[in-house]
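What you see is the complex with one protein chain gone and the rest in place.
Chain lettering (A, B, C and D) follows the sequence in which the chains are written, and residue indices restart at 1 in each chain.
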Amino acid sequence: MRFAAIGCFLLALTACERERRDLRPSPAKVVVFGDAAIQSQILPGGGAPRASVTNPFQGNAYAISEGQRLFGWYNCTGCHANGGGAIGPPLIKDHWIYGNEPANLFDTIVKGRPNGMPSWGAKIPEYQIWQLVTYIRSMNNLEPRSATPERLDTIEQSSRTILPKSEGEPR
Amino acid sequence: MTWGRMPSCAPVANRRWPGESGTRPKLATCATMLFSLASAFGQQSSLAPGGTHASQIKSLGVFFFWLLGIIFLIVIAIAVASIFQRGQSTQDEAAQRRLKTAIAGASVLTILILFGLVVVSVGVGKEISAPGGRGNELVVEVTGNQWWWFVRYLNDDPTRIVVTANELHIPVGRPVLIRGLSNDVIHSFWVPGLQGKRDLIPSRVTTQWIETNEPGRYRGQCAEFCGLQHAHMALWTVAEPESQFQQWIGTQLRPGAAPSDDLQQRGQEVFLSHACVLCHSIQGTTANGQVGPDLTHFGSRLSIAAGTLPNNKGNLAGWIADPQNIKPGTRMATVPLDPTDMQPLLEYLESLQ
Amino acid sequence: MLVGFIGISAAAQIQNQTDDGQWTMPAKNYASTRFSTLTEINTSNVKNLKVAWTFSTGLTRGHEAAPLIVNNTMYIVTPFPNLLYALDLTKTGASKWTYDPHVSPSSQGVACCDVVNRGGAYYKGRIYYNTLDMHTVAVDANTGKQVWKTTLGDINLGESMTMAPLVVKGKVIVGNSGGEFGVRGWLAALDADSGKIVWRAYSTGPDKDILIGSNFKPFYAGDRSPDLGLKTWQGEQWKIGGGAAWSWISYDPDLDLIYYGTSNPGPWNSDQRPGDNKWTSTLFARRPDTGEAIWAYQYNPHDDHDYDGVNENILLDLNIGGKMRKVLAHPDRNGRLYLMDRSTGEVISAEPFAYQNTSDSVDLKTGRISYVPSKITGFKTVRDICPAAPGGKDWQPSAYSPKTGYIYIPHNNLCMEFQGIQANYIAGTPFVGANVRMYAGPGGHRGEFSAWDPVAAKTVWTVKEMFPAWSGAMVTAGDVVFYGTMDGWFKALDAHNGAVLWQFKTGSGIIGQPVTYKGPDGKQYVAILSGVGGWSGAIVAGGLNANDGTGALGFLNAMADLPKYTTSGGMLYVFSLP
Amino acid sequence: MSEPRVLDVSGLLPYRISNKSPLWLGQLLMCVIEGSLLCLLIATYFYVRLSVDVWPPPGVRLPSVMLPTVALIPLLASCIGSYLASEAAKRDDRRGMLVGMISNLVLGGIFLALRGIEWRGLNFTWSSDIHGSIVWTILFLHTYDMVADLLFTLVLIIIVASGHYGQKQRLGVHVDTVAWYFLVLIWLPLYGVLYWGPRALGAK
Partner (left out) sequence: MTALEELRAEPQQAEELARAWKNRPGPLGWISVTTHQELGMRYIVTAFIFLLLGGIEALMMRIQLASAENTFLNPARYNQIFTVHGTTMMFLFAVPVMEGMGVYLVPLMIGTRNVAFPRLNAFGYWIYLAGGLLLYAAAFTNTMPDAGWFAYSPLSGPQFSPGKGVDVWAQMITFTEISALCVAVELIVTILRLRAPGMTLNRLPMFCWAMLVQSFMIIFAMPAVMIASTIFLLNDRTIGTHFVNPAEGGDPLLYQHVFWFFGHPEVYIIFIPALGMASSIIEAFSRRPVIGYPALVLSLVANGFIAFGLWVHHMFATGLPQIGEAYFTAASMMIAVTSGVQIFCWLATLWSGRLQPTAGLHFIFGFLFIFVMGGLTGVMLASIPLDLQAHDTFFVVAHFHYVLIGGTLFPLFGAFHYWFPKFTGRMIDQKLGKITFWLLFIGFNCTFFPMHILGLHGMPRRVYTYVPEMGWGPANLLATIGAFIIAAGGICFIANVLKSRRFGTKADPNPWDAGTLEWSTSSPAQAYGFIHLPVVASRYPLWDQEKSKDIVTGLRNDRREVLVTTVLDAEPDHRLVLPGNSIWPFLTAVGFSIGLYYSVFAFSGYWIATALGMIGIIGWFWPRQPLDIRP
């Protein structure tokens, strides 16, 4: 029984994906444009199997942490704050115009979007874009909880109620 | 077991430092190192102090060393002697009393010695932390980052503020106040040849005085464990006469050198059109990134990657092409560069004197 | 009675310009009093106000503009895409024509605080206004045809334009926005006929760029050295140092000076930009013809809290200490109302009109504000900073009634926690370097509407508002003050005592500027755009997520409950007595 | 070899229900551990209190002082129950033990219920800021100990009520009271620090 329990936890701890540190990511390009990053549910002529582009850092804690750093370094915070949004839309949300699959997010960062999102493809190296994608997905709990930090060393989310208890209608 | 896919540092480097002549001096042998406390170790040694404070500390250390060394020898001598003592002669009451008296005496002596040591070291402690400012002090802000040093020479006149990285120039004979900050985790600013260390703690400001009368290069290194590349977070302190220092400040105040030929021109274009501008700044261009070291006068720096490599074109090429090979985990991005762009970029960066 | 007497006796003063019942510029007049002499609607009958007609702009972002009423036509400039609607008042607001400047959608990415526009200006048969993507357009007021369109900057550098131009002596005076994007602020004058740039005065850099010449005579000695716009900055930081002129301009025809303020320096993290950072957060007086600076006064040297100096300058001639003085009244972001001699730049008084704890006093001898050391920001967290970054009062313009002698100030009651972090400059992206979280100031309410006596330098009365009072104010000779609230109430207050005389719930929160005019039928109308948004209303207009309190530069934390009170919209409401 | 002497201990009791029992000492040491934990937390409270200029942080309402003060009444009263139970345990008075322990359990339960009500009124969580973190930690740890002790009391009630008990269980009843006294006593300084401390130092 004891050994069974230990075995279980060994498995739980394994999580190689979470702990991997790819300090020297492959410079190879991933093809995203055109095929994988679709945004519509309607596939005219009937749905056909399509190539899927997977995030090389899916579930990776180090990538989330790097992505978080880059999110600040590359001024994503300037427009999207710490996920709540400001100039740009929030990134913690349910409804995504351009999709929240890794390939969609990658596409959005690389190409930009017409309503103000800059196109970063020419500047940010590809592996860092994937790290950003991983971090953005972690904000929405789309990455494993165990790979996502609970808080950062900043002031950001506040669950404190700062608002007066319903003062009701104005006089 | 997953042993990771992380590369280890594979030095390709040309390790000759700018201004160094000939080959490195032959390393001291084990024996000389073990038995000599002389400064055979080069520029990062607390035993080869150039700074006023470090000298005081060294003197105190030498005092401690001899005093405690003698005590150690006495204790060991007694212990060894006891092996040959065989105990017979000391079993009687009087001998016991004598021994107890000896213990008491030794204890009292210990207390006295330690009291003396406390007084001496508190005295020296006061001196090395005393404000050295006589109104002529230089105030330098050193900010620790993973894993490099941001250096800013503060001045009431903001136009006289100089920004540099991984290198500290100080004038000889002038007290320098180091204001320490950190941008991420705790680091520790430590130039052993000048002064003891002082931690750089996020959202705190720590201060330290350094001063030297001897021109020279003093190497420093982060002394608080700060993550993956703690080992490669060094900085050079160059102590130089006031006139040279002022000259250096004057150079640093100028914007980055304009490209002087087509190759450099091309290099500047490469710099400005790639990821470089996201993090680095070169005054005089539109590159104004603040999260990486300022490169306005990169060509005049001694080292690349915070003291990891001597600054020369070959090393720089290796560093830009694959920074993760030289400093695994570094924040420097691996930027995909067209091979034909590398040479112009190197030319341009090295021209930023 | 007494007040009325003063009002009448001061008929020659600047605040008493003639009024033809139209509304040709957002501030109503060059003195920026937002005072209408119409008296049909007054304290006794305002309770009977009814909606006369409405008009939907079809947009849902923040509507901050003031409608213009000229020749029985109403002109409305909308937020992005900056349409210009002309409505025929003789036909109860029927649409006459619509002008679309085809604004680049990407420009939405460089608008710091919602894609608002604060209105246009009418001048000699044309409507002039700015578009978000750095253009000023001139549109024929009758036909809606574009007369000219001038490009003034590059959105790739983070610049945008949201302010309402002021046309003075044939020159359209405009300024850029982007203090949060590391732009270099400027004010420019365009020839009203041709659209050619006549002059452009930067806020930072060498004196020649700032148009500081031999006539530059600031009142305080500290401001008189040459090239301060260069020497109060480290290295080349002045090139990305902010100082945008994104808000109001006033004009004194007698002195022939325009007055405007410049924005905060960038980035917010003040440790990254040592020095006084001149001329950001500064009031400039310039000649409209040449742009030449005559004097300047920096409200917040080395601004630590995003206290822009852009708020409106109300030009008044007041009896101060027994002497009539030409003054300007400026309620600053830092919570103090500056009363200054507008011919010299001398500060007469600078008393707090809102709760503030960031400064102890303003030294009237040196003109320098003295900050409270514990509230100075940098690479650390500072708590309990009042007022917060939007200031004691943001852009929302006040009104002045010569009848009561009071300035009516819609303002905020917000405090903040401020953490300075490393700001990185990447052209075209924000340059802020701070995590901010705002919350209601003392008392728990987030806004106030006050009447301020400029002579006595004290508050006369205050109405508390649940949300920041983010709309402009307007006062009439009928002694009624109008303003709107972010939860959608359009209110009329008694100008003497602040009693609420009438209120009406509009479809969305109000952040616009109320205007009043005499309609073609001779009746007095009051108009207001309803449509919540702006910095404070971004949570509704932009659909932001309040779980992150630092969103909208920290405003999200203070406005988390706004969506419970209002939804986005864009509607013009016109009221009249039945 | 001289005659060894013997020390005959067969006459001594094979158990002892008093503070002479090793178990009592062990329980006391457990209390010391818990006590030093909570004392360090109090030190932490003052450390962070003194390093922050605004306390409590903006927007935070201090925990109300009313409810915890009222809750002191059942808490202190519950010690009487403990005392009765422990004395009854020494006498082997089953009814006395039950009465004592049940009153202890009920009064302790009332205290915890009041605390639960108080928690619903707090407008900050442990992840709000440092004030929330330290206050919740202290409250949580103390509550955790109390719940554990009450659960233990409940088990003892079941054991005693079933009649299925001997000297060891009576000793258990006696020792259980030590833990309860400790939890009540340690609460008094904690209560002072959490509720009166910031008010005494001038916070609203």
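Odds and ends about this structure:
Here is the rule we use: a residue touches a chain if its C-beta (ideal position, glycine included) is under 8 Å from a C-beta of that chain, and two chains touch if they have at least 3 such contacts.
The shown structure was predicted, so the numbers you read here are calculated from the model rather than taken from an experiment.
Taking the full assembly into account, the omitted chain touches A, B, C, D. The residue from B:Val185, B:Leu235, B:Leu295 or B:Leu352 that touches the chain not shown here is B:Val185. Touch with the chain omitted from the figure is made, among B:Gly133, B:Gly173, B:Pro202 or B:Pro215, by B:Pro202. Although one chain is hidden here, its contacts on chain C can still be listed: residues 380-381, 383, 419, 435. Take chain B: the residues that touch the chain left off the picture are 1-4, 6-11, 15, 17, 24, 27-30, 33-34, 37, 40-42, 44-47, 54, 56-57, 60-61, 64-65, 68-69, 71-72, 75-76, 78-79, 81-83, 85-88, 90-91, 95-96, 99-100, 102-103, 106-107, 110-111, 114, 117-118, 120-122, 124-126, 128-129, 146, 184-186, 188, 190, 192, 195-199, 201-204, 206-208, 219, 221-232, 234, 307-308, 328-329.
Mapped onto chain A, the footprint of the missing chain covers residues 1-2, 5-6, 9-10, 12-16, 18-21, 23, 61-62, 64-65, 68, 145-147, 149-155.
Everything that follows uses one rule, which is that only the chains that are shown with their structure count from here on.
Our note on geometry: chain C versus chain D, Cα centroid distance of 60 Å, whole angstroms. Shared contact sites, meaning residues of chain A that touch two or more other chains, fall at 73-74, 157-158, 162. Residue numbers of chain C whose C-beta contacts span two or more other chains: 381, 417, 422, 424, 426, 439-440.
Chain C meets chain B in the complex at residues 182, 230-236, 239-240, 272, 274-276, 379-381, 422-427. Touching chain A in their complex are the following residues of chain C: 105-113, 180, 381, 417, 419, 421-422, 424, 426, 428-432, 435, 437, 439-440, 444-445, 465-466, 485, 487, 489, 491, 500, 503, 538, 542-553, 556-558, 560-561.
Residues 154, 157-159, 161, 163, 181, 183, 203-204, 253, 255, 277-279, 281, 283-284, 286, 288-291 of chain B touch chain C in their complex.
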